[in-house]
Structures are given as C-alpha cells and as structure tokens.
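Removed: one protein chain of the complex. Kept in place: all other protein chains.
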Amino acid sequence: MDKSNNVGLAQAKARSTAKAATVFLLPALLLITIFIVYPVIDTFVISGYKWNGISADRIFVGLDNWKALLKDAMFWKSFQHNLIVMVFSILLQIPIGMLLATFLDAGGKKFNIFKIIWFLPYLMSSVAIAFLFIYALATNGGLISSLATIFNGKRTTIDLLGTAPNALYTVIGVMAWQFTPFYMVYFIAGYGNIDTTIYEAAVIDGATRGQYIRLIAIPLLGPIFKTACTMSLIGSLKYFDMIWNMTQGGPSGSTELMATYMYKLSFQQFNMGYGSCVAAGMFILITAIALLFNKVFKVKEDY
Amino acid sequence: MAQNNNLHGCTMAADINSMEKTNDADYRMSKIKSRIAWTIATIFALIQLVLTLTPFFFMIMNSFRKQFDMLQQGVFHLPDPWYFNNYVEVVTHGFFGYFFRSVVVVAISLVLMLIISAFAAYPLARMRFRLNGLIYAMIVAMMAVPMHVTLIPIFKLTTTVGFYDSLKALIGPYVAFALPMSVFILTAFMKTIPREIEESAEIDGCNRYQNFFMMILPLSKSGLSTLSIYNGVSMWNEFAFANTLLITPSKKTLPLALGQFKGEHSLDIPIIMAVLTLSVLPMITLFIIFQDKLVKGMMAGAVKG
Partner (left out) sequence: MKKKVFATFLATALTVTSIVGCGGGSTSTTAPASGGDDTAKTEATETTEATDKAESTDAAEKTESTDTADATTEEASDGAKTSDKNIPTLTTEPLTITLWDIATEDPAKSTQESAVQRFMADYPNITVNQVHQQNDNYKQQLVVAMSSGQAPNMYIHWGGGPMAEYYKSGFANDITDMYAKYDHPDFIDAAVAQSTYDGKMLAIPFGGLSGCDIFYNKTIFAEQGIEVPETIDDLEAACAKLKEAGYTPFALANASKWTGSMYYMYLVARHSGNDEFDAAYTQENGGSFTSPAFIYAAEKIQDWVKKGYFPDGVNSLTADDNQDRALLYDGSAAMMLHGSWQVAGIRSDNEEWYNENIGVFRFPEDSEAKANGVPQNVEIGTAIGNGFSFNCFKEDGSVDQDMLDACYVLATQYYNDDTYNQMQMESGNIPSIKGFDAQVDDPNNRVVVDVFFNASNVQLWYDQYLPASVTEVHKNCMTELFGLEKTPEEIGQEQDEAMKKAIAEQ
C-alpha cells in the first residue's frame, strides 16, 4: 500500500497535496463564495450609487459616498465606540474566561455544577438579556440603584444606561457577561487538547498544579489564545444584536456602533447606497485590524 | 508552532522541579500560597455564580407572573401569586411545532457545518500548498462581514431557487455564516495536534483522506464540540435570516415564536419570558449531557493507541 508514497517525487507529492487540499476546501469555499463573498462584492458595487434600496433606478455617483464617509463624523464616532468595545471586550472576556476555565480545569469533575451555571448567560437570547438588564439597571427599582440606595442610606440613582459615557461601558459590561462563558468553554477545550501525559510527567517530576498551569499549560494554549482574541476582536467590531435590543445606539448616539449605524441608514432611512458604503468601510476596517492583529501576534509567537 | 516540539519532552517540568523544590521551607510556602489561591478563586467563583444565575433566575420567575403584577411589584420580585397560564398560552400556540422545526434546521446545519469546516481546516492546518496563506486570510476576512449586507442577496437567491418560505432556505446561510469562524478555530486546534501522529500514520500506509478520518477528525473532538456549542446556540437563537426567509407560521422556527406575543403597541413580557425559558431549556439539557466531552483529554489515548 505504501509503495506509491515511497516512490513519489517531491513534485508529485506537491501535486497530490494541492489536489487533496482542493478537495477538502471546495465545499467550504463554494458556500462562502455564494453566501458571503458575492454579497460583499454586491455591497461594494452598491456603495457607488445613490439608491433608496427599493427603487428600480439607482444613480451612479462614483466615489461620492466614500468621500462623504471619510468626512462623516457619526461614522468615525461609531468606529471609535467599536474600538472601545473591542479593547474592553478583549480585556474582560478573555482573561475572565481563562480564569474560569483554569479554575474548572484544576477542579475537575466536582466543579461541573459551576461550569453549567457559569455557562448559562451564553445560552440566553439577546432579547432576554437586553430586557433583564434594562430592568436590572433601571434608575427606578433596578437592582443597581436599589443596592446603592441601601448602601448610601438614602435614595440614590445610578444612571447607567441614560447618560453618555456610562451607557457604552454598561453595554460593554453586559456583552462581557454574555460572551465570557463562551471563552470559558473555549479554553476548557483548549486545556482538554493538551496531552495528558504532559501533566502526568509534570506531576511525577513534582510540579504543583499552579506551576503546571503557569509554566506549561498557558504557554501551550498560545494559538488557542490568539484565535480567541481574534474572535473577540472581530465580534466586537461588528456587534449588533444586543445593542440593538438594549439602546438602539442611544442615548444621543453614545452607543452607536458601525453596524447599528449601517442598519439605520440601509433599512430605516432609505439610504441603501450610503448604508452599503458604511458596510463596505466597516468591512475594510475590520479586516485590516484583524490581519494587523494576527501579524503582530505571529511575530511574537515565533520568537 | 514551535511549541509542538516541546509537547513530548518533559524537560520543562523537570526544570521547574529542580528550580522550585529545592528545600522544604519553599515547599511549605508554596502550599500556603496554593491555599490562599484556592480561597481567592473560590470567592471569585461564587461571585461569578451569583452574577450569572441572577438574571437567569429572574427570567424564569417572571415567566410565572402576570404582566401587571410584574410591573407593579417590580421585575426582581418573586411571583406573587404564581401564575401558570403563560405556559399554557405558549404551548397552545404551536410551541412544539416551532420547536421541532428549530431542532431539524439546527441539527442539519450543525452537522453539515462541522463536516465542511473540518474538511477545510485540515489542509489549512496541516498541508503545504501555494495558496494556503491566501485562502486562510480570505476566510478570516469573511468573519468581518456584517450579516445585514447579505440579507438582500440571499433573499434574492432563495426566491430564485424556489427555497423561499421553507426550512431548506435557512440551511445554506446558517452553514455558510458559521464557516469562517469555525474554520478559523479548527485550524488553530488542528495545529496543536502533534505532527508525529500523522507521520506515524503515514508510515502505517494511510493516505491523506484516511489520515483525516482516522486521526485528525477524532483528535479534533474538543474543537468540534466547542464549535457545536458556539454555533448551535447562535443558530438556535438566529432571528434575522429566519424572519426574512420564512413567512408562513407553520414553517417558522422558534425565535420567531416571540412575535406571536408582541404587537405594534403591546408586549406581554411574562409570556415572552416563558417562550424564552422553554427555548433555553433544551440547550441547557444538551450542555449538561455533553459538557463532559469537553474536559476529556484525548491525546494520551491516541498516542498510545
């Protein structure tokens, strides 16, 4: 059976590799092309038109939308919000997820109940999360304000969703609440992927659990860690769901993200041409940031 | 992936041993440290427990109330009196139909998605060919696409091929949208599988395809189960595509069931909480059953076997 392999020239091997790669990649590439690549191209095409989204006539305006986009204060403000969300998401979701996973990995089976309960937020739909947090954070009878009143001894209102800088950070907190459990599970899987013989060997050699985690496991999780950061990064740059249910970009645009801005333009304000331009700009920015991030990270990793 | 080479050597652990266990005082010190660490960790764990459980608990509690009581007594109040009719309402409004259709769509999409993404991740993680880097970058870039830009093209496509208003319509978009991230994650997971395994298999005479099915796929189990969780939950809760592509009530999926209780000016929050509670329960059950798979280290067996 192995004769052909043995005889094979380097070139033949490369050719068969290319063939195998094609076979393996084909279904995915096909689906991605039909359902994602084509719409993206379409979006770029539409971004060259003035179009309300429904009419049969579109007016070609060349780069006018793009020029407007560069000067659009609202777009850049949304982008800035996205960046803030991104930074805090990575700083909150990944480390906390990591800590929880480490705790569970160290505790083993007896901590299963923790794992199940900690995972609950990720299972809830954005609608439920938005609703419960709107009430939990309400200035009137909400949990936070009630707690503050108890601690303060007098009626205290903490307005977390209704004022400009607070709202964005509050939403970031809720997002962290929702997504941290996923990263927890993700890192548990990462731990699971580490060869158990390594742990056994480390124990035999007298390493404590803490030493094992710190000096062996975490470095081994490097690639997993990097993908987690990339996912969090991209996820927070195109985030839409829960913010839409919770604030719709308010108060006065202080939680407007690129995706909510794009949605309003395209589907509510009859401005599909410009909305597509925002979407295309958003796509370029996210890709650039994601690739840049991966590049920077790769350099470090190899070193 | 330089670290892979260290995987089988225990040199690191040995180093630690010689460095840190030089005398008893240090050892005792580290015991105390470990105890402090555990205490802090437990407190942290309990806080996290409260944070995650509270909203969930109140979602369920509010599903047992009348809207008036909920608004009057406050959302964070136990049901008084308990009111069970919301569930009767929900169940008598075709809940199980919605539920069943969701199960079908999610199950089919998930299986397809797992197979296709594992297929794609394999060459990207473990083969050298010219376009590898480029294809990988393109797939990663597709993660950056906001889903709303695809609504109109996908709607057009769906109506053209005649899938509009049928469950089939959802499978394509669900699989396609889960792919970039899944390929991305699986590639990372597959890269952590030691090369020796494949090489030894090749020596045993496996070709690439056998290799994939016999070795790589089983070894990616933990990555695949993570993906099932991630994508299963998002497909289960997916609203935008379902809402756009399905219009007949007898063909709609679970996230659209909410709409039945939400009018232009009216919103019965407790009933909505009941729907949400009922839709999250199967997810929790599945998680409880399958979470075990996540912690099992599987490499040891593979290498030995």
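In this document, chain identifiers A and B correspond to the written order of the chains, with residue numbering beginning at 1 in each.
Here is the rule we go by: a contact is a pair of C-beta atoms (placed from the backbone, for glycine too) under 8 Å apart; a residue touches a chain by one contact, two chains touch by 3 or more.
Remember, it's a predicted structure, so these values are computed and weren't measured experimentally.
Chemist: Can you list the shown chains that the absent chain is in touch with?
Modeler: Checking the complete complex, the chain left out touches A, B.
Chemist: From the list A:Tyr135, A:Tyr191, A:Tyr212 or A:Phe283, which touches the chain that is not on show?
Modeler: Once the missing chain is taken into account, the touching residue is A:Tyr135.
Chemist: Going by the contact rule already stated, which one of B:Arg35, B:Arg195 or B:Lys262 would touch the omitted chain in the full complex?
Modeler: The one listed residue touching the chain not shown is B:Lys262.
Chemist: Among the options A:Ser125, A:Ser232 or A:Ser266, which residue touches the chain absent from this view?
Modeler: A:Ser266
Chemist: Under the stated touch rule, tell me which residues of subunit B contact the chain that is not displayed.
Modeler: These residues of subunit B touch the chain that is not shown: 66-68, 71-74, 151-152, 155-156, 159, 164, 240, 243-244, 247-249, 256, 259-267, 269.
Chemist: By the contact definition given up top, give the residues of subunit A that touch the hidden chain.
Modeler: Contact residues on subunit A toward the absent chain are 52-56, 131, 134-135, 137-141, 145, 157, 159-164, 167, 247, 250-253, 263-264, 266-272.
The working rule: only the chains that are shown with their structure count from here on.
Chemist: Note which residues of subunit A are touching subunit B in the complex, please.
Modeler: 1-2, 5, 14, 16-18, 20-21, 24-25, 27-29, 31-32, 34-40, 42-43, 99-100, 103-105, 108-109, 112, 114-129, 131-133, 135-136, 141, 143, 146, 177, 181-182, 185-186, 188-199, 201-202, 205-212, 215-216, 219-220, 222-224, 226-227, 230-231, 234, 237-238, 240, 258-259, 262-263, 266-267, 276, 279, 282-283, 286-287, 290-291, 294, 302
Chemist: Which positions of subunit B touch subunit A when the two form their complex?
Modeler: For this pair, the touching residues of subunit B are 1-3, 7-8, 10, 12-14, 16-17, 20-21, 30, 33-34, 37, 41, 44-45, 48-49, 51-56, 58-59, 74-76, 116-117, 119-120, 122-124, 127-130, 132, 135, 137, 139-150, 152-154, 157, 172-173, 175-177, 179-181, 183-185, 188-189, 191-192, 194, 202-203, 205, 207-209, 212, 222-223, 225-226, 229-230, 233, 237, 255, 258, 269, 272-273, 276, 279-280, 283-284, 287-288, 291-292, 294-300, 303.
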